[in-house]
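Once you've had a glance at the structure underneath, I'll fire off some questions.
Missing here is one protein chain; the remaining ones are kept as they sit in the complex.
Coming up: chain A.
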C-alpha cells in the first residue's frame, strides 16, 4: 500500500506545517449536527439564544419571553444539553427558572411530546424552540407534570391566570416559592 502510505506522509507533513501540533480533534457527529442546526435557526422575536459552545459542552442556553397568553411578560430560561447520541436521542431540556406551569415541574423538568415519545432525528433545535414556545402559549393540562397547576387550569382559567401572575412575580403557591421572571437578565 505504498501509494496510500505516501499520501499519509504528505498529509502528516501538511498538518505539521500548518502547526496542528495536537492530535486532530475529532468532531463528534452530534456536534456537527448541532452546529448545522444552529446555522439554520430562524429565531422568532420571542426567543433569544444566550450561549452555545458547541466545541466545549454542547449545551444551549436560551430565553423565551412570550408576548401573549398567560405567560406574556415573563422571561423563561432553558438549558438544552445535547449528548453524543443527538440527533438519535432528543437533548435533555431543563427549565432553569422555577415557574408555575402545568407541563413544567418546579425542578425544571419539561413534559413536551417531541422531547420524548414523538422525538425523531429530523427534528432540530428550531423545532424544539417552537415546541417550548408553544408550551407557554397553550399549556396542556391533560398531560401534567405540575398537578396543582393543571388542576388550577382545568378548574378556572381566570384563577389560573391570576396564579401564574403571582408566581411570575416571585410569589408562593401551594407551598412552593417561584422565581421572579418579569425582568430580562
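Following the convention adopted for this analysis, a contact is a pair of C-beta atoms (placed from the backbone, for glycine too) under 8 Å apart; a residue touches a chain by one contact, two chains touch by 3 or more; residues count from 1.
Assume contacts and distances are computed from a predicted model.
Not every chain of the complex appears here, and the one that does not is recorded in UniProt as "NEDD8-activating enzyme E1 catalytic subunit", selected from "NEDD8-activating enzyme E1 catalytic subunit", "SDA1 domain protein", "ATP synthase F(1) complex subunit delta, mitochondrial" or "Glutathione S-transferase, C-terminal domain". Only one of A:7, A:43, A:157 or A:182 touches the chain withheld from this view, namely A:7.
By the touch rule set out above, chain A reaches the unshown chain at residues 1-4, 7-8, 11-12, 15, 20, 23-24, 26-27, 29, 31-33, 35-36, 39, 54-55.
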